[in-house]
Each structure stands twice: as structure tokens, then as C-alpha cells.
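The complex is shown incomplete by one protein chain, all other protein chains being positioned as in the whole.
Let's turn to chain A:
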């Protein structure tokens, strides 16, 4: 496929976005049905055009067409096919195109599933979506064109950054963008509600599943990014409080708050104005994240080649959308009426507390991330705000939230009984205490902090289980009745329990690995043995090996228990990517239960030995397994039939066909 076709399709999509952002909104103001109906075909056609444009770029990557500048800069003919395809978004231009593709994909989904939304609401929502795609398509066309040609065409490309040549690139950015961009739907609904000055039942029923879907994807995207950095960079860290990581955490925290406040709005029609504000803020944080990552104002592995013009452009988009939406909010919010009174101690009260803590924690992360930029702009001093800042602020603020999570789902709406709920949680509390004591006695007698942290995680898991037990009436009614009640529980109850239990697992993983990890750094030569945490690691051999587009020195280690049981090999290597002349470290990782042994190679010492760094990472996989459980919780909750009653879900087959095209 000709790359020019892709370029042309994107220009056409821009023109269409101009129509989509103006005609339906004007139509809604004039109450002209014909004009409002323009939104739907415009959104679907936009998606097809951007998809065509994206396919054109992908096919240039697959064919290694080095006459395209972007392909030449980021690909190589000897690269494995998977990395040729994923390389499409392994660079600034291509990843922005993926961003826009996902944006118009969501727009098309709204157009498709939203057939029985009120006509004017649908027109306004799609109009706002059109405005966002318009801004980002012009950004690509003006400053980040992936379709530029190169003449004469070089014979060979410059290859993709070796760190990105990994299966992680196939999963992490698409999931992350599905999350980031998915919040645009909540944003568009919020703006549409402000334009119309009306919030009804359809609004809340619509916003929550979209937010939930975006949140689920974002959870997966962040967890995948964390695991990728963990195994690929060879430092063995799972979170660095790097500004770019924070940029993805911020919308996640905002989205989590939104999810909970939308719940109050849907069930009790309270917190309306707050929910609208959170919807705006969450997508604003997504935009801010895009700006921080794409403008190159921050030093990071994610900052591809930087160009000041791009930074200024995205800053413009940011100011326009955030400023505009907040101004609209200030002007129109008063027209939205609120309802649903409740006592401080109630489900609503718990959810408000959740929102208070989450938004405060979001604010501290935001301040820590932006403070260096602010200080540099004002005084010119270059400072860095690192992990100690976030551990000192985010940590103490989020801990109380974790402690009260199990109470929330057990409290009644409107007026709850804290004492009764505490009694119901007594078994979970006892269990958590037992886990903490066991951790203290069996794992490490010196670390009280570790024991408390692990106990906190267990409290979350057991609390989530208690919720299911209480709601099915187990122990109070006959087991068969309890079982049928259990089966009959709404899916969203399971979703909540799974998400909260997943949070508990992640907490256990983080606490265990930060407090109980052991590390050995030794210079070794073949034949030597190192002992770590009851395992013997024998350095077996050190040999060269040639891959498709790299050469490497492979160190093979034989792992045995101290008792002598054989556990197989661990291979760790130093790789050298020939096209980019760039070395990387490939860690050797062995999963033992939920813990991992992590082996990474350093340099050679003057006497010919190899520096080897070995970590025992206790329960580290729980960090990502917990995220996976949270994702499952989100998905289960999305399948709740209550979300479909009254909310439109027409023509399932057609929907599947649409998903297949994406």
C-alpha cells in the first residue's frame, strides 16, 4: 500500500473531524435533527480513514520500505517480523498515530452503541470527540508526520531502539493508550452534559462502563509497563517514580476516583457536579501525561527524539482543552442540580472518603512530578524529585485508604452502621493479624514493617472475601441457599471484590519485595558458586551467541537448592545490537512459586571475572498478578447485566464485526 494513501486518508480524517466537531453541536443548539445526525457517520468514517492511514504505515514497516523516513529511522530488514509490526508505534510519530486511532475507535464505538441515547446528547458527545481528534490529527500532520519520504532511499534502516525490541512493545502502549484515551469518553460526556445543562440516568449509566473499561485497560498498561521495565532494563526495579511513570499513574488515580464517584451518582444521584469535574480532571491528566511524555520536557526512556515545536503545540492543545473545559464547568456547573442526601457513615460517605484520599494523593504525585519544571522555569536551578519524596508523601496518604477499603462495600447506602460492619469483619481482621504474625515469625523476625504491610494486604484480600460471604449469607442460611444466592449476586459485586483483592495482592508484592529482598553482587568466573536465600547458583559457562540482529555473550548458570535438588538453568546475557552499536543487558529470571530469582550481568573486572548481580525477589510476581486480578474484576463488573438494562446494547453481531476490524 502506498504511504501517500495513508497520508491522504489522515488529511481527509482531519477535514471530517472539522465537520464532526461543528455540525452536530450547532445542530443540537438549533434542535435540527438532520445536522445532529451527521455525527454518527462522521465518527465511523473517521475511524475507517485513520485505520487506513495506520495500516499504510504498518505495511511500510512490514515491507521495510526505507524510502519512508520514519521506517528508515526506526526499523531494520533483519528485525524479527513481530518487532517490525510493533515498531510502527515504537517511535514518536507512529505512537501519536496509534493514539489518534484509538481515539477515533472509541468515537466509532459511541456512534455504534449509542443509537438509543438522546439524540442531542449523542451529537454533543461525538462533537467533543471530534474536537479532540481534530486537535491531535493536526498535531500529527503539522509537527510529527510519519509519512515523509526520503530520496534517495537508503539500503538499510537504523533499527529500532533495542530496549523496545520486546513483546512488551506489542502490549504496553496499546493497553496504555486504550486507558488514556478511553477516559476521553467520560470527558466528552461531561462536556456534553455541561453544554446541555442536564444530567439524567442515561448519562450515569453510560459514563460508568466506559470509565470502567478505560480503567481496566490502564491498569493492564501500567502493570505491563512495570513488568517490562523490571525484566528489560536489568536493574530489577518495578517502579522508579520516573515522571513518565507518574504520567500514567495520575490518570489511573483520577480514574479510580471517578469510578467510585460515578457509582454514587448512578445509584443515588448524589455527587453529580463532583463526578463531572472528576471526568474532566481525569482526561486532563491523560492529556498532561501525553504532553509530559511527548514534548521531551522530561528526561526519560520514553522521550523519543525531541523537537521544541511539538512541546509548544501539545501545550497549546492542553491549555485549550483543560482551560476550556474548566471554564465551561465554572460557567455551567451551577445549572446541574444535585440530590440524594446521606449520613457521613454510609456507603456514600465511604466513597466520598475514598475520593478525598485519592484526589489528595493524586495532587501530591502531580506536585512532585511538575515541581522540577516549575523550579527550573522560575529560578533556573535544576533539581530532581525522586523516590524518597513520593515514598514520604504518597505512602502515608494512601495507607489509610487501603486500611478502610474492606468497610466500604459492607456499609449500607444512606445510613450505615459502622459497629455492625466491624463485627462482620472480625474474622477478616483476625486472619490478617495471623498472616502478619506468621510473616513475622516465619519470614523475617526483624522486620515489623514488612509483617504489618503483608498483613494489610491480607486484610484487603480477606475483607473482599468477607463481602462475598456476607452477601451470599453463608453461615446464616442453609449452604444450598447460600450457594444459589452466591450465584445470583450481581456481577459487579464480584467485580468489586476481585478488584479490592487484587489491590491487596499488589500491596503484599510491593511490601515484600521492598522490605525483604536480598541482593548479592559478586565477581564470578565459570565454575564458581554463589549461595542466595537457600539456593546455589553455579556459573556454568560464558559463550558467544549470534541472534538475528544482535550478538551476545551468554552466561549460563545452574540452579540447585542447597539441599542438592536440581532446578535447571538460568541464562543471562550481555547483548550488542549491531545496527545501533548499542549494548543491552538481558536479565535471567527464574520464577519460584510467586517469588523470583533475578540474575543480571555487569562488566568484566581487570582479572577476567564477570560481575554478577543476583537478587532474591520475594513474592514479587504478586505485584503484577494483583493487577491482573484487578483487570479481571473490571471485566467481570463490565459484564453485569444491570449495566446493560436501560443502557443500549444493540445488535451484538454487528458489534463483534466492528471489534474484529479494529
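Rule of thumb we're sticking to: contacts are C-beta pairs under 8 Å (C-beta built on N, C-alpha and C of every residue); 3 or more make two chains touch, one makes a residue touch a chain; residues count from 1.
Note that contacts and distances are computed from a predicted model.
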item	value
Identity of the absent chain, which is to be given by its UniProt protein name, from "ABC transporter ATP-binding protein", "Cytochrome c-type biogenesis protein CcmE", "Acyl-CoA dehydrogenase family protein" or "Peptidase family M48"	"Cytochrome c-type biogenesis protein CcmE"
Listed residues A:393, A:472, A:595 or A:621, member touching the removed chain	A:393
Residue in contact with the excluded chain [from A:311, A:490 or A:602]	A:602
Residue ranges of chain A at the interface with the undisplayed chain	161-163, 234, 298-299, 301, 303, 305, 343-344, 356-357, 360-361, 363-364, 367-368, 371-372, 381-386, 388-389, 392-393, 396-397, 521-523, 574, 580-585, 600, 602-603, 605-606, 611, 613
